[in-house]
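Following this message is one structure expressed as C-alpha cells.
Missing here is one protein chain; the remaining ones are kept as they sit in the complex.
Our next item is chain A:
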Amino acid sequence: MYDHNLAVFDPDILISFYQGMSAEMLVESLQIYLQEGAMLQETIMMDFDLGKDVQRGFHSLKTTSKMVGAMRIHDICRNYELQTQREERLRLISEFEMEWESAEEAIQAWIDAR
C-alpha cells in the first residue's frame, strides 16, 4: 500500500526545498498547497467515481506534496501511479481521502503556530 511510518507533514523537508526563503514565504507556499490540494482532492474523488482517469491529478499532487513535506500523501500518489489493480487503486483512493484530512490538519497547525 503505502508507508504508514512516513511523516504526515515534515517541515524539515519543506525547509530543505525552500532553502533560505522567509517564514512568510513558507507559510504562503503551504497555503497555496492546501488550497490547490483540496481542489485536486475533490476532483480526484469525483473523477474516480465517474470512472475517469485520475493519474494526472495524482501525478501533480505527488510532486507538490514532496516539496512541502506531506510525505504520506506523496507516497500514496506515488503508489497509485505504480498500481494497476482496480481493487488496490480503490483502497489507495480511500486512504488518500483519510490522509488528506490528516495532512491538512498537521499543516494548518504548523501555520497557526508561526
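One rule holds in what follows: a contact is a pair of C-beta atoms (placed from the backbone, for glycine too) under 8 Å apart; a residue touches a chain by one contact, two chains touch by 3 or more; residues count from 1.
Just so we're on the same page, contacts and distances are computed from a predicted model.
Set against the options "Amino acid ABC transporter ATP-binding protein", "Nitrogenase protein alpha chain", "Ubiquinol-cytochrome c reductase iron-sulfur subunit" or "Response regulator", the UniProt name belonging to the omitted chain is "Response regulator". Residue-level contact of chain A with the missing chain is found at 16-21, 25, 28-29, 32-33, 35-36, 45, 49, 56, 59-60, 62-64, 66-68, 86-87, 90-91, 94, 97-98.
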